[in-house]
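Removed: one protein chain of the complex. Kept in place: all other protein chains.
The first chain written gets the first letter, and so on, giving A, B and C; residue counts start at 1 in each chain.
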Amino acid sequence: MQDNTPHFRRLALLWVVSSIVLTAIVVFVLAPGMPPGNGTVQASGQVVDNTVLLGLSTPVALGVLLCLGYCLIVFRERPGDDPHLEGPAIRGNSSIQMWWLVVTTTLVLFLAAFGSIELLKDGAGGGQGPNPLSVVGNPKSTLQVQVIAQQWQFTYRYPQYGGFETNKLEIPANTTVEFHVTSLDVIHSFWAYQLGVKADANPGQDNIAYVQTKAPMNFAVHCAELCGVWHGYMFDSGKVVPKTEFASWVTQQRKYFSPETHLLTPYRHTYFPAPQRRGG
Amino acid sequence: MMTTATAMPLPARKPLGQRLLGFNLLTALILAVVGYWIGHLIGGAVHAPSIKYYSTEAGYNDISVFLGYLGGVIGFLTGLGFANYPVRRMLGHPPDLPGHAEVNEPGLWKYLRLSTDHKVVSLQYLAGIGIFFFVGGLNAMLIRTELLSPTTHVFGPNQYLTLVGLHGSMMMGMMTSGILGPFANWVVPTMIGTRRMAFPRLEALTFWLLMSAGVVLITTIFFGGFQTGWTGYEPLSDQGTAGFDAYVGFFALVGMSMTLLGLNLMVTIITMRAPGMTWSRLPIFVWAVFATCVLMVIATPMLIAVLLMGAMDRTVQTAFFEPGNGGSAQLYQNLFWFFGHPEVYILAIPGFGIVLELLPVFTRKPLWGYRTGIAGMLGVALLSFFVWQHHLFVSGINADLRPFYMLSTEMISLPTGFTFLCVMGTLWRGRIRLTVPMLFCMGWAFNFLFGGISGVFLSDVPSDVTTHGSFFSMAHFHYTIMGGLVFTFFAAIYYWGPKMTGLKFSERLGKWHFWLLFIAFNSTFGPLFALGFMGMPRRVVTYPLNLQGLNVWVSISAYFIAISMLIFLWNVVQSLVFKREPAEANPWQSKSAEWQLPTPVPAYDFIEWPDIGPDPYPYGEPVEDYSGAPAPVGGAA
Amino acid sequence: MKQRALAVTIGLTAVVVVIGLYIGLYLTAQPGSATASPSAGGAVQLYLATVPAAATNDPHPTWVSYYVTNSQRQDWQHKTTFVVPANTTVHVTLFQYDSATGLRNEFFSQAIGTTGGGFTLNGKAVRAIPPANASHVFAIPALGVSVPLAGVAGNAKNPCSNAPCTGADYNTITFSFRTGAKGLFRWQCFVPCGAGYVQGFGGPMQTVGYMDGFIKVV
Partner (left out) sequence: MSVEGAIGEVRLPPEPVTHRTRPPGVATRLWCGSVTFFFASFLFAYVFLRSLDVHKDWVIGHVEPSGGLGVTVMALMVLSGIIWRIGHFRPVDTIATGVVAIVLGIVAVALQILQYTTIDFGGASGAYASVFIGWTSTYILGAIPGLYWIETQLATLVRARKREVSEADQAVLRAGVEASSFFWAYYAAIGVVTFIFLYVI
């Protein structure tokens, strides 16, 4: 039995047409809603990344799915068929294998290069450890905020304003913010979703993440690393506010907490509490 | 060629009294309890003067608990009879091989004893792992029940986190051997042409170690559970009560079981292939097992070592993971993921092997790209050692190396792509029979495709900043592990089950099982990608109100997964207990070695190994442009 | 066939019993709840006590713990879910029997979010205490409430060993806060007081019913 239907050409045509349509839909309809939104420069960068990944993976996934579906529909053994018939003994096709390898390798190399460029451009909002490779903005006008994670609440210190500590997070709009994330006990993770920032809080280590804010907005803060019994309750919210409002907020907070600020440990990048193992 | 089996006389059944005495499960359980208390008392005695610190919880200290577990496991294994051979060897008896006449014994009794027959051990594995798989699944249902509401409503946070940890540990620990234990132990010896594994006692030991591990894990609920998830990050886990000792004991035992299982299978494949069974003629499933075993033998010892460090921190007061005394929490993360990433490929690669092994049977074609498939699996195995830091992209450790790990992680998609290419190539122009195992293989292809593609999002650092530690990554690994491992696990059960048990399964119930599972699975884990994108972190007991709708949808879908599992259970009970319809010797018209054995399989498997052809997949009509067949090699000795 | 059906039934029953036990073990582990008693002016009143060790018949007799008691420091009950009405002022009187451990984050040595911004310690109005004197912190982070609890002196004549601490030395702390909308909130401690556990945050600090619990606003 010789099957002369041009299966391959049909499938290829199907794939080309459907990928053009679907990729367009994905990139122009779905992608603008990709997380984490366009609240900050870093968040926008992540949206771009997600868009590119989604746009590239759509034709790939579609190709595999169409091939699977086509095979299952067209080459299926039908109820009346001769059960002794077998398929053709094709054991491989070196040119297809070669092309597959070339195409997937190109894709992977492109993705890795693209991701690295996107990452190194502005840090992408991720924790970069104590010595960040991608420093963003002018260090003079950068606002430093220390995020202290402890079981089970985040508190924040503003070293450029006398090092006062507060349980509320507010940052000014159109500013580069340098988060210094550290922990007093176990590993936490500071995740400000709408800012596009995630940085693990490690005990005894400073983890720096940059974000360049745009317009005022509210954002949610979660702990994204299991940190004990109240991990699910360790959330919070913060605000990006206009610069003037921020200035008055800082003055007010600084004044309110001034009686206690001198009780605090002097500002440091890490606080290194003793493990405190005591017999009972 | 294979001769037909002659009837064998069944050994006479001993009276019950005699069967209860001696080395069996009952003795083992009694000795386990005795061993636990001996260890516990020794622990209570040694801690006081020599060790400066121990947990002050009344009634126990961690040393007592650890020694108790150790004593319990040793007692259990001794009761089963594992100590007999080592003692005999110590007294100078020459190395010998255990007999296995019990295979012919009727009834279930032989499955409750130490058995060294690879067929019995496989079924033991299947049943034992099955039980823990269902307990782990039950945990998942309880988790989803709690997440029906955005606040704490059914379980307290302690209980919820313990459930999360139990679910994760059970699935990652017990199911690691989910394919190698039941199926590789059964088919690999037959496929390569031997009647046994290289070390039959070791084979049995891996099973009973795994079972004792499972029991140790469940005892955590008597010690207050552990609130660390399956990763057990330090120093959080160091804060845990004795419930965490159960986790340490569990994973250490699982690790030993895995290492020994991998070692045994690897030695068997290397040394015991029948004459003529060259490396290039091995069925692809054997290659998959081989690649998995490399990971098991190399990566798992690091898990044991890192758990040992954690145990020392908890008992003799070292400070490996305690910042402040010189330790580092990130040391744990590094060491754990150096094991943990190969671990997920230990789960995935056997799945590749099963799909590629089954496809030729159900497409009536030779495997397309045999060498490419092998290269894919070995490539995944090799690369998996160089990607572990992608679990730590936002942790601030070696942040400058992130581009490298991004590249290495994305490179994993190359060998994985090979597997997909082989799948598509084999399907192409085949005569596809959509039997139940084939459906599960196709389910794998669908799920793993999405699992793999979502993995690219997680490997891209800017994208990972949002998705890391969220429900997105949770959905990703459920797509790869549940959609990958569990679907192929069921494919293997439906495919080899009739040969292993000698009984037929219901095709109709199998199809119901597949379709319900497939739809419910995608309806459960698909929305989790969205939930992760919308900002829901993993392992939380509360979540924002606006996410409740999707969470309820997910929970209800999850209950449908449970229903599909009940259909499967009913299929098993009906086929194995009530109907007991004998299976045909070769219902799939497979040309693979194990299907040439008669059903039920005799104790000796086969008398003479059949001639080995140049191609492990001699299906299909010859085509003109076929070139590249290996030269035929002489038959068996 | 009949035998097999019987075996399956027995097997299934056993599985169901085991599963029931498994779930039951979790559900029964919840600590009890106590409703705040009405007080003058529509407010409600809670009497709490912190002890260095729970009662001797407790499952964890060495753990520090909170207890619910009354104005005379009698009728000790081991309950950590406090039920209070919505949009109401809650007066809390806390009898502090435990000695000081010291804070890890000194920020919590001040009162935050209480009515009037402070609290009273043995009748004296204060806003903060020296961080090293803190024995516990009563904090409801979601309501923005946090009050440091000064420990009794280490050389006290009459220290409490186990709950109930009748007759032992104590500090009285009072404060008030206002509840908002209905909901389930957690309260916790910020002092590393889980003695014997790494960083003092294990055991009682991570078990609901000792140094953690819920505020149920109804």
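Basically, contacts are C-beta pairs under 8 Å (C-beta built on N, C-alpha and C of every residue); 3 or more make two chains touch, one makes a residue touch a chain.
Only a predicted model underlies this, so the values are computations on that prediction, with no experimental measurement involved.
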item: Candidate in contact with the missing chain, chosen from B:Thr27, B:Thr292, B:Asn334 or B:Ser564; value: B:Asn334
item: Among B:Gln124, B:Thr194, B:Ser257 or B:Thr466, residue touching the chain not depicted; value: B:Thr194
item: Touching residue (missing chain; options B:Leu80, B:Val297 or B:Leu517); value: B:Val297
item: Sites on chain B contacted by the missing partner chain, in the whole complex; value: 5-9, 52-53, 86, 89-95, 97-101, 104, 116-117, 194-196, 198-200, 259, 263-264, 266-268, 270-272, 297-302, 304-306, 308-309, 312-313, 316-320, 322-328, 330-331, 334-335, 338, 602-604, 607-608, 637
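As a convention for this text, only the chains that are shown with their structure count from here on.
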item: Distance from the mean Cα position of chain C to that of chain A, given in whole angstrom; value: 37
item: Chain B and chain C: spacing of chain centres that average the CA atoms, whole Å; value: 42
item: Computed distance of Cα centres, chain B from chain A, in Å; value: 31
item: Where chain B touches two or more other chains at once, by residue number; value: 56, 157-158, 227, 235, 239, 322
item: Overlap residues in chain C, where contacts from two or more other chains coincide; value: 62, 186, 195-199, 201, 205-208
item: Partner chain B, residues of chain A touching it in the complex; value: 3, 7, 34-36, 42, 45-46, 49-50, 53, 57, 60-61, 64-65, 67-68, 71-72, 75-77, 81, 85-93, 96-97, 100-101, 104-105, 108-109, 111-112, 115-116, 118-120, 124-130, 132-133, 181, 185-187, 189, 191, 193, 196-200, 202-208, 220, 222-233, 272-275, 277, 279-280
item: In the complex, chain C residues that touch chain A; value: 62, 104-107, 109-110, 112, 127-128, 130-131, 139, 141-142, 144, 146, 186, 188, 190, 192, 195-201, 205-208, 212
item: Chain B residues within the chain A interface of the complex; value: 53, 56, 157-158, 160-161, 227-229, 231, 233, 235-236, 239, 317, 319, 322-325, 328-330, 333, 363-372, 392-400, 402-403, 406-407, 410-411, 413-414, 417-418, 420-421, 423-425, 427-434, 442, 445-446, 449-450, 453, 456-457, 459-466, 468-470, 533-535, 537-544, 615, 619-623, 626, 628-629
